[in-house]
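A protein chain is absent from this complex, but the other protein chains hold their places.
Per-chain numbering from 1; labels A and B assigned in written order.
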Amino acid sequence: MSASILEVNGLSKRFRGLQAVDDVSFAVPRGGIVALIGPNGAGKTTTFNLIAGAIPPDAGRVRLDGVDITGFRADRACHAGIARTFQLVKPFGALSVLENVVVGALKATAHMPTARRAALDLLERLGLAEKASLPAASLTLPERKRLETARALATRPKILLLDEVMSGLRPTEIDAMVATFAVLVRESGLSILLTEHVMRAVMALSHHIVVLHHGQKICEGTPEVVARDPQVLECYLGHTPH
Amino acid sequence: MLVSIIGTVVQGLLSGMVYGLMALGLSVIFGVVRVVNFAHGEMMVLAMYTAYIMNTATGLDPLLALPLVTLALFALGYGLQRGLINRFIARPDNQQFLLLLAIATILTASLLIGFGPDARNVQVDYAYNSFELGPLLLDEVRVIAALGSLVAVAALWAFFRFTRTGKSIRACADNQIGAAVVGLDVKRLYALTFGVGAACVGAAGCLMLLLVDVQPYVASDYTLLAFIIVILGGLGSMPGAMLGGILVGVAEALSARFIEPSFKSAISFALLILVLLVRPQGLLGRA
Partner (left out) sequence: MSGLSPRAALALALLILLLLALPLAANSYLVSVAVVALFAAYFGQAWNIMTGFAGQLSLGHALYVGLGAYAAAALFTHWGVSPWLGMVAGMAVAGLAGAFIAALSFRFRVGGVYFALLTIAFAEFTRILFDHFPWVGSTEGLFLPVKNLDHDDPLHLSGSPAMFYYLLLALTLALLALSHHLLNRRAGYYWQAIREDEEAARALGIDVFRYKVAAMALSAALTALGGGFLAFYDKNLYPDTSFAIGRSIDIITAPIIGGLGTLIGPILGAFVLTGLGETMTWATDAFGIIGLKQFAYGAALLAIVVFQPAGLWPWLKRLARLDAPAPRR
């Protein structure tokens, strides 16, 4: 059993004239939190989508827990153990908050009472239990992000992919989310791969950072190492992590 | 035999031009406003009845009534979009569709109430005349209808190419947000576009009345025909709509002549199924 839960090797994707992702390789250790950062257009979300199965790669391999899942369509990838959130949240608006999470839980079990219990438990963990019976469409943005996370977690994934989950949140909300994730990883051995612009969250949460620029990996390492790397600083042009 | 086939093809081609004009209206509406006008056939039938009334009341030839009917349908289209459909632009597709379905039902029912279910037609003096083109015998009404369509299409093309409004509408179709940013009144342009689309139908209706009877129940047939043509030719493509119209016209004429008249719609539906599955952007549409 390898030390990495997720291994990405030589991942590439071209859109018409643009090489969006260019020979990207990195790994996520078991129980680790890895952040994918870079300026806009660096290829973070595309890399995400390639791993999660939303789009097929042109080249490269993706291994989850030793199993080759390259090119798996999204639902197959989910069954292999990938769960993801979306940058623009996608709640099932007409369903209740609880029902949303139950949909996720049904991947792990077809037994409704079990699924409901698991869903309720996750809502508790993410602070949404009081809103369980309300329609998802009535939630605020931070609540929707928590709902999306709960729903993804309900599928009992091996790795959780968080796509700019902190964007649009206020600092206190960001800190709360960071704390929640830290606890989840510690208690359940969950691994996380996240893309983020919000440096506050990245620095607080990640064990390891991978920096992309123009589709290529330009640096990786611990937060301290990356924060000082001259190439990284240059590509962010004066952006200081806080 | 060959003459017979060519003759049938030409007849189909001529009728097909009128179909094309009708479908053009749908293409314009969908291409710009992005609304699926499920009431298109009903508007066509309404136009035909309007020309019919004018003919029975004043003896006016549908060709001469054409400008008036076109104007009337323009007003209807403009009013519908401005007053009702504009509110649905942001709503889910299904709701827009149902809105137009409701409008279509009301239109058909109104025509039924007003005119009854029996077929009506118009008899012009030259209804039984024909031209000779070499060995072929062409109906004069069909040639006139086809020419009328060509004139209407040319006018439409000129409108979009050379007038300010036309260019604004095209801008809107290409980039709605950009259009709003540069100060174009998008809602008004939508209403104008729907009006223009309806006007096409108005013109096509007058021309069609020269060729066939009208009754309320054929409305849904025309709606489907318009969709088949537009999908076949490619949404948002003006030449595509005409090409689609001609193809459908020819296919119908050939199948009516050589297989069986009642089968002609079946061919059109088979074509639709084929196109939707194999090349949904249509023959001339953008992928």
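We adopt the following convention: contacts are C-beta pairs under 8 Å (C-beta built on N, C-alpha and C of every residue); 3 or more make two chains touch, one makes a residue touch a chain.
Source: prediction; values computed, not measured.
Touch, as defined at the top, links the missing chain to these shown chains in the whole complex: A, B.
Within the set B:135, B:178 or B:280, the residue that contacts the chain not displayed is B:280. Touch with the chain that is not drawn comes from one residue among B:31, B:216 or B:249, which is B:216.
Checked against the full complex, the one of B:231, B:250 or B:284 touching the unshown chain is B:231. One chain is missing from the display, and on chain B it is touched by residues 36, 84, 87, 91, 93-95, 97-99, 101-113, 116-117, 216, 220, 224, 227-228, 231, 260, 262-263, 265-266, 269-270, 272-273, 276-278, 280. Chain A residues in contact with the hidden partner, per the touch definition given at the top, are 52, 54, 73-75, 78-79, 83-84, 86, 90-96, 98-99, 102-104, 106-107, 110, 112, 133, 135, 151-152, 155.
We adopt the following convention: only the chains that are shown with their structure count from here on.
Centre-to-centre spacing of chain A and chain B amounts to 50 Å, using the average Cα coordinate of each chain.
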